[in-house]
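What you see is the complex with one protein chain gone and the rest in place.
Coming up: chain A.
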């Protein structure tokens, strides 16, 4: 966050330099180049004799790192990440798979097959770029709009769709609403609806990893521009910095939190500006550019794992879809706005053009993979629909590790009840 280079700010910069050169002894004030430097316990800073308020315009905006332009061409060749060809193709195919899953599951909710859904349109590059840059061992906390992360790590379309149906093969045992995925084997912590709660949790997890001998893992935590307003977000930033945790706090700034646009969510230079203010290494990146996200996360991971430096990444993007199946965004944003981001800034399109230019992909390959991806989802859905829901007793399992007598009694009460009144309950839809 460069200070603006107006005359008065040049002076402040010079003072900063002086502060940095200061010795560490605890005189209440030091003198450097004729400037008095205060040494309060809370802050080391120069004294001045002029009142000058800082505001959001005192600093240049944090720039947005990108690798690809809108035509999928690398802007600066030395910034092109070195990703092997198979992986590049796998990344793109995963994005397409995600996209097809979104289209079909969204529709399936409209048809009443599942109760709820959230799409990821416009943010595919964030999921895939991040996933590809991490070690599979890194522990990931997601918010809910990051299902590409799950797909890339190897969670199957079947596992995801089973969750949405809440059938007996749902690893979450039908307890949560659709899109609340989790996968222990692949280090993907189960999603929880209350916003931002995952953030301080991720920092705590990172602290635990840091204390593990020969740690080579970090934690990644996704959150939205809206979630960033919660108290938990501040706690996470502050804990990450003061406790020096190997964590990447990854903000998907997609312009909206349901209907609330970012200019009613925050003032100042986005979420990124909070990073340096709280002592976090901070980078802003073009979230529609998969390669930029990849490089950003790789470097962030290096800082986190290598030297326990917490990192804040703010990925700029646009929520192309409605917030969820419960939302109709035409009530609060113009259609033209959506079109701009669908056409010119599509992460899928940019990445596809990049692959085509490298000779790794073409129209035919695209057509057949789109179809295959679509067929996979449709087939899986048909199968998922046939599977029964879990045994109703799962309702009372896992509340505690060992079922306390009181809950056991409630289970027996319900068993008796269902014996007598079975015809009034949809028991045939549940495993017995």
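We adopt the following convention: a residue touches a chain if its C-beta (ideal position, glycine included) is under 8 Å from a C-beta of that chain, and two chains touch if they have at least 3 such contacts; residues count from 1.
Here, contacts and distances are computed from a predicted model.
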Identity of the absent chain, which is to be given by its UniProt protein name, from "Distal membrane-arm assembly complex protein 2", "DNA-directed RNA polymerases I and III subunit RPAC1", "ADP-ribosylation factor-like protein 6" or "2-oxoisovalerate dehydrogenase subunit beta, mitochondrial": "2-oxoisovalerate dehydrogenase subunit beta, mitochondrial"
Selected residue (touches chain absent from view) among A:91, A:257, A:273 or A:291: A:257
Sole contact to the chain not displayed, among A:194, A:213 or A:359: A:194
Missing-chain contacts mapped onto chain A: 111-113, 115-116, 166, 174-177, 180, 192-195, 226-227, 229-232, 257-260, 264-266, 326-327, 331-332, 389-390, 392, 394-396, 399, 406-407, 410, 414, 417-418, 420-421, 424-426, 429
